[in-house]
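Here the structure comes first, spelled out in structure tokens, and everything after it is commentary.
What you see is the complex with one protein chain gone and the rest in place.
Chain nomenclature is as follows: A, B, C, D and E, assigned in order of appearance, with residue numbering initiated at 1 for each chain independently.
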């Protein structure tokens, strides 16, 4: 717990506490004997490195995780985990019937465990290394960092000069965990646990890793921000395409292949606890700051901008959705508040670090309207059983957000847009966004169809009807969510 | 997500990742050719700026959000949101009867949405700009930052040299959200949703914005710490007057105007879930670190002091309250633990950054005793229906805290007290605090009375008796908190 | 809330916002007139101090809490509190029968209040001062910091050069709170509240404070990392011995002395809400980042390493445990997921800042297997009533972790291991770990036996059988966890 | 001896209890039930879907009473539970063969 | 008039309701119960311990009906609740001395 200060002082040498510990600079005393001009130049370089820390730019020789940035990224990572466990588990869990609450929880936990192992083994490497392809762009990276080889506390300057690569890898892992967990919402209450786990396994490899690499990998095919050679010059701040569209569209298709829950449309499927759902909503909102503002991979001005946009969009959409209900149906519902907040968060995700506060408010208003229509009108028209509205909120919302980002992104807000995209920002960027939307849907739908039909043939997707009626908690986990009798035990 | 390091390196120019991006310093190389003395002076200035970052003082030319401070303020903002959603919603929600749980949740969410829109439109500007009045003090600021005009990631040195103004604006917004949400506790289970929303709308404008400006605005009338010309030289670290007194006293009056719940005093109104309440208490405590330590608007020594005072006061009050119960009634209750913790947090709020650890323990003891007496003895004597004890805890506790701050604040703990208040700290400061208490009560009571009677006349405050008995969840939101039947769906 | 920037600028003097406020450096302008060489040397020293902040090494003269480190430690402290309240309260609370839920909550809150008072009065001082004994090692420190005398926002360089001592004291206090709260799991549903509180009081003094001092105190007897003269050269990053072994073994013995719950083995004692337990698990996981990564007492590379190891171990163990269930019993349970995650977190605790990512995965696998066997096979064989498996998870897991740390710790990961332990790391370190395990068990078991028999004789440990059957909530606290009737009130 | 069983609106429970007690009913056992009848369900809206929830919450009240106060207790329930709006519920009366107080083993009238 | 009481599997509640309604039952009151019978309990495993939970969740359905539709309602319940597997439950019939509609005070057949 104590780890070194006293030791270091005792030994009289200020060695770096940074794990890899190469002394980043000559000891202070050494600077004196040098010729003054040289000494001054050396000092200036050292000062510039310190300023680079404050400004979150690349240092020359001071190689260490910068405390402020590292602190924020560790916090953000914890926040994104919090979104899934227990946030999403409660948000979704409250919406299912009592007899399926634990199945949702187990699906979230299962995703966390399974994805972690994939990520460690090869996922991180596949996403966040460059393929080295001659074209300068690629669909997947290399196996350079497989089994976290070479992933240490030293920053990886390709992604962030002041954040430990190991923390960055964990941060991104939390995204990889929540994405398949989002799918749970569409197929809730009727998919076999084993089938879902197998589906996630395949889906990560076929859909998520490629998409994440294409959008965020340094030589990603759709990484308009970071890869000058990207054929699709799209931008996605925190995962509108990678996270929300991919899960949302896959969820829709998987729900269609599964078919509706027994009794769907005939019997009322009421949320067994709106209290859990509201609790989960609060946690999702709080955790989403890690998701969006953390996507700056630094505690800098861009993070600040993303933080603000996230807040405004969530709060505004969280007001607009129930307001529409109030007008259209006479009562604002708590589920409306929750849905609005989540929709706001979803839609602002790709835009967060690129839009002004005014842009964020616009995002919020549209996020309150469009997913509302998708969840109420569209769903009723087409009669698919998207149990907890993963498609309506994440699929539609993510698509909307990706498109809006094309219109609202501004280089005044985020100077990085001036690097590779100066020509198209504010102009044709939305066309690139449309291409990214198309490619994302293609991967998501094709991967899902392939996997779902394969699994249906091999192990089957659904329990038999009576077991479904008895609930997945008992069937798949041998447990019940609640034993509330006074007489119990 | 990745946003710039590699790009910046590729372009060979260490431009600032800070959104507004004016290069804060000459590139390192440029320093060399200058005359040594000049170069050294330039360097010294740059080093002084970096030291200013560590010490949280104003820099000369390095204008950027400092990562450590910005990280802490983003974290703090998320923590304060966490206090309301889901913290307060659960804390209050657990205490109401099952049929009103969602109404409390909806009131918290509704406050969040409504206040965000007000804050964005003009609230932030009204509170955190100066009015420019010749007198040097004012009740409200200007509209300079209406619609967040000019609110960017650059710090606003009037309030904090190293924190993005946009983050600061969000941080303060979370205070503006939780304050009216606190009122919900007093009027729970019997006020129409529409009436409450209308009340909050008016109350923010008439009561909260003026009070917040007067106490924290740079030319605020009661801002003893920051405004040398303030006629009332009071101090309030994190909102004893602005947040707790204002909401607590308004809550009492509103509860009186509403009248008691049907059956009050005759039937037992039992908390439907002390588990939710205890969960909410834990969340409030955790979130309160953002509230109090975040009020340093930096991760500096003052934040550290506030952090410690907050912990000690909460834990001590959380021990004293149930101890009194144990002695007086034979059993320490969980509600006693929860009430004590919250009372400790409330009372220490205005004092947090100004008092020593010993002072914090004293605050804790008194916070366990005085609000206890208010909630048990006073309430029983006067028979008002302060449903969840907003007045007893926040009104009485906030007032107590504001007064105690006058006695316990110490310039040794917080050097800033030496600036404008050196003459009165430790002496007559408590008199100034009394004046602030008086002014706060005046605003709170007058504003509440005006609004409540107006709304009572225009739209009515309460549902009819039978609807009240059936619960506000169904009446106002068309939902029920729980559908726990095995047979459901 | 605003606290100084504008004031400081107005006064034209950049005084330190750091509470104790000694101006840490000469004003920038003063540097110019000096002779160039001297000026450069001075500047170099100042720059070295700033670099020390980034590298988390000891500065020469810049004495202030560093914003990034302080921010992270405040966040970590809040996270560790979150583990207990509400994390552990929900995790344990969900596992008991409905009639005992509040007793668990009250026990967690009670521990928080009681331990805070002890810690403030003398605990912190006893643990984190040196005894000054001639031998260079000791079992307890001094009373130098009793009543937090001298504990200010200035860093205490013995433990961390850039973190406010007051924050450090709070951070460590959260460990002191959760440790006795862990014991609650073994004795749940059958120990009188008064007896437990008395037990905790004695146990902190007899067991926790000595162990914490021996392992983490600067002259601790088992502090192999920090005390060159320690006779037992053991390491424990975040509390495998101090927290988990001490509570786990004490819990086992106390459970044995208490005897089993009435009906144990005959009637099914079902978790009244696995939903609460899963929620608590998520919170524990999130909070544990403060526990483990915070134990670096800085946001540096070692924190990053601990963060990663924590994540991998938790997720892997959280996958392995239910996988074993799936294979052995046909179904992965939610309790299996929760148990696995917590076991992973426990076992990695002593190792977190010392092991590589591969090491963390190994820890995760073993954490999924060994505590699983302890909770299922061993417990069934020996038939002790460790109600919620504190011993199986924390006792066995903590012991396993302490031992594994001996094998897996690597100086490549954590350079501090090169200071006093260069000779034994990777070699005989595990022998030292065994010694520490032995000494920890001795303290825990002896202290517990003495206290438990004393209390049994003096005030009695258990309620009478019928009261136990009616539940501790009503008996000890006069409350019920839930009043869910529609008709209530 | 008779068992009087009434299905009432939940929020009338307290009124009914008071009145039954006043009418000489020494005890009462209540439980939460869901009822379906002429009332029709209430419509609950959940995002996309609006459902008619057929079953509405009710409370079942059970009183074991001596034959001579049956009509008083019935009147008490009627008075306490009536709102006059649909859904007020039903009262049914059954004959009991035997009543026993567990604590003492007393039987019949004495057990009430 | 009769009270028909059935203990059924929870997920059959809706089927039973539909059929009883179709058979002329004007109303119904249901509640959550736990049953124990031939079925044997279900085994739940909690970490170290595996318990046989003797009581399994059931739903109790109560219908007050006029004598002339008793057998139709019984058939409706049988049809709606039967899975053919153990644990389908029981139906019992009791005679009612009186039925009263609280809202109107109507008695007997009119109250149904």
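By our rule, a residue touches a chain if its C-beta (ideal position, glycine included) is under 8 Å from a C-beta of that chain, and two chains touch if they have at least 3 such contacts.
Predicted model only: the values in this text are computed from it and were never measured.
Student: Quick one: which of B:144, B:262 or B:379 touches the chain that's been left out?
Tutor: In the complete complex, the chain left out is touched by residue B:379.
Student: On chain C, what residues meet the omitted chain?
Tutor: 263, 266-267, 466, 469-470, 474, 478-480, 485
Student: Could you please point out the chain B residues that touch the chain left off the display?
Tutor: Residues 267-271, 325, 329, 331, 333, 335-336, 339, 375-376, 379-380, 389, 392 of chain B touch the chain that is not shown.
Student: Could I get the residues of chain D that touch the absent chain, sorted low to high?
Tutor: Spelled out for chain D, the touching residues are 1, 3, 17, 26-31, 64, 94-103, 105, 111.
In this text, only the chains that are shown with their structure count from here on.
Student: Stepping chain to touching chain, what's the minimum from chain D to chain E?
Tutor: The fewest steps needed to get from chain D to chain E is 1.
Student: In contact with chain B and with chain E at once: which chains are those? Just list them.
Tutor: Under the touch definition, chain B and chain E have A, C, D as mutual neighbours.
Student: Write down the chain pair with more C-beta contact pairs when A-D is set against A-E.
Tutor: Greater number of contacting C-beta pairs: A-D.
Student: Determine whether chain B and chain C, two copies of the same sequence, contact each other through the same residue numbers or different ones, counting it as same when over half of the numbers at the interface appear on both sides.
Tutor: Both copies touch with mostly different residues.
Student: So how far apart, in whole Å, are chain A and chain B when each is placed at the average of its C-alpha atoms?
Tutor: Between these chains, centre-to-centre, one finds 30 Å.
Student: Can you list the residues of chain C that touch 2 or more other chains?
Tutor: Residues 36, 40, 43, 47, 50, 53, 66-69, 71-72, 75, 267-271, 329, 331, 333, 335, 482, 484-486 of chain C each touch two or more of the other chains.
Student: Where in chain E do residues touch two or more other chains at once?
Tutor: 11, 14, 30, 44-46
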